[in-house]
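In this view, the complex is presented without one of its protein chains, the others remaining in place.
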Amino acid sequence: MKNFRLSLRSSLPVLAVAAGLLSGPTVGAAEKYPSRPIEIIVPTGAGGGTDLVFRQLADLVGPILGTNVVVSNRPGGGGVIGTIAITRAKPDGYILGGLWNAPLTMTPHLNPVPYTPQDYLPISMADTSPTVLCTKKDFPANNGKEFIDYLKKNPNKFTYGNDGVGGTIQLTMERIFLPLGVKARAVPFSGAGETLKNFLGGHIDIYGGSMTTILPYVKDGSAKCLLVTSPRSVSSMPDAANLTELGVPDRSTLLWHGLIAPKGLPADRAALLEKAFQQAARSPQFREYMESRGITVEGSSSADFRKLIDSEYAAMGEVMAQIGLGKK
Amino acid sequence: MKNAAELTTTMRRGEIIAAVVLLLLSAGIIAGAWEMPVGSAAQPGAAIFPLGLGFLLGLISLGLLLRAVRLRGEEAAEPVQIGHPQIWLTLFILFIVGLVFDWLGYLISATLLMAVLLRSYSTLRWHVVLLAAVGASIVSWLIFSQLLDASLPMGVLEPLLR
Partner (left out) sequence: MMSYLIDGFALALRPDNLLYCFIGVFWGTIVGVLPGLGPLAGLTLLLPLTFHLEPASAIIMLAGIFYGAMYGGSTTSILLRMPGEAASVITCLDGHEMAKQGRAGPALVVVAIGSFVGGTVSVVGLMMFAPLLAKLMLQVGPAAEFALMVFALLVMSLIGTGHVLKTVTMILLGLVIGTIGLDPITGYPRYTFGLIELSDGISFVGMALGLFGVSEILLNLENIANVKPIRPTLKSLMPRWQDLRDAAPSIGRGSAIGFLFGFIPGISHVISTFVSYAVEKRISKHPEQFGHGAIAGVAGPETANNATTGSAMIPLLVLGIPAIPATAILLSALMIHGLQPGPELISKHPEIFWGLIASMYIGNFMLLILNLPLVGLFVNLLRVPYAYLAPTVLLFCIIGIYSVNTNASDILIMVGFGLLGYLLRKFKFDAAPLLLAVVLGERIEVSLRRALIISDGSYIGLLQGGASKIFVSAVVLLVVLQFVAVLLGYRKKMFSDV
């Protein structure tokens, strides 16, 4: 705990001022970075899956950078409020952002937001995980192809739960449905937990959401997952068709977590952070923590992360236009 | 004791004003909902719920208005006094603190708030008030920000506190 750090500090204001003068802004380029704690703004409430990922990363990346890295939660507006805070922060490398898909690549198409993909610098993507569509065990389809054919034969008959209109799951699924000609009714819930509850209670036909949440029901045989939104198969979901099998490998959207910084971050600091976060993401502790719940560790480069964000941003805009969502 | 910062009215007049304000509000709600997407029967849009509420609120405030207009006797004439210098001062200083909170940071804002309120509510002298305000602000900062990890802004003092 960091109790009473203040009392010590505030008793030494003279020293602080003196230190400030010595390492002042005039010698910015030569200033050692990082020389004080780094803050990762996570635009979601504390304790959720996303928050925990970044808290793990912060703990691991601290020793690598040689400073404290702390997570601060800035929830609200589906992540938009925190993202604004990140993009408007001073680009000195002491404030970073811990993000996931929606606030960067999806929400901007749905509602006006005061930032564009050019207002931030992607540093490294930590992990990715596909989402799944699952049905009860008595659904008249036993593999991905049968599932898609059956849905095609019964347009707008079946309901699938997702995480909200214009949310990650709906867009991910519609992106696949569109080229395949599938029509199903999207029922928006607040997250995978609520979707699962309504799926188990028989109020909706199809579960759409993260794999972790539904896994226990796949294991006990009461649910079967028939489609996974990645180009490759997933070992824990043997029945699920991947997108290559369905002939649309380029329609894949994965959930991801990644670090961003405000634009204008000096290149040397960006490079340092990129390396440190890649190292943290690839550490055995992080790998074990993520893989236990079926999530793939990435630790991607800044350039690859930028490419992914840009292509996902464009793809989501198209999907929304085609299903009649988007800015009014 | 009667003074300039106080308004005196009756229950009946207050209720009539409230009903009229609510009536205007319901008109605003309906006007706002008018702009929203209506959706369809199977996909009810954002407009439906506020629109319905706007109409219901309009109806009920008409009811309130009728009741208030017809109100007679003791209940109607019941005098209601609103306001007091210290009430306005309290609201004002809270409002100011809300505006400058992020900029000045917790320690300064809290000192300001405590100083003004203590001085206004109590008969303490200025130097005692200031001492108490600074003390309260530092102690509460230590407890909440440092011990309980609540997030409080450092504001302009940030370079000193870090």
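Note that the chains take the letters A and B in the order they are written out, and that residue 1 is the start of every chain.
Methods note: contacts are C-beta pairs under 8 Å (C-beta built on N, C-alpha and C of every residue); 3 or more make two chains touch, one makes a residue touch a chain.
Computed from a prediction, not measured in an experiment: that's the story for all the values here.
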Selected from A:91, A:164 or A:231 as touching the chain missing from the view: A:164
Contact with the hidden chain (one of A:140, A:201 or A:284): A:201
Residue touching the undisplayed chain, where the options are A:120, A:256, A:289 or A:305: A:289
Chain not shown: contacting residue from A:213, A:242 or A:302: A:213
Chain B residues that touch the omitted chain in the full complex: 11, 14-15, 18, 22, 25, 29, 32-33, 36-37, 39-46, 48-50, 53-54, 56-57, 60-61, 63-64, 67, 80-82, 84, 86-87, 90-91, 94-95, 97-99, 101-102, 106, 109-110, 113-114, 117-118, 121-122, 136-137, 140, 144, 148-153
Residues of chain A in contact with the chain not shown: 45-49, 51-52, 55, 59, 72-78, 80-81, 84, 107, 110-111, 113-114, 156, 159, 164-166, 185-190, 193-194, 196-198, 200-204, 212-213, 215-217, 219-220, 222, 289, 292-293, 328
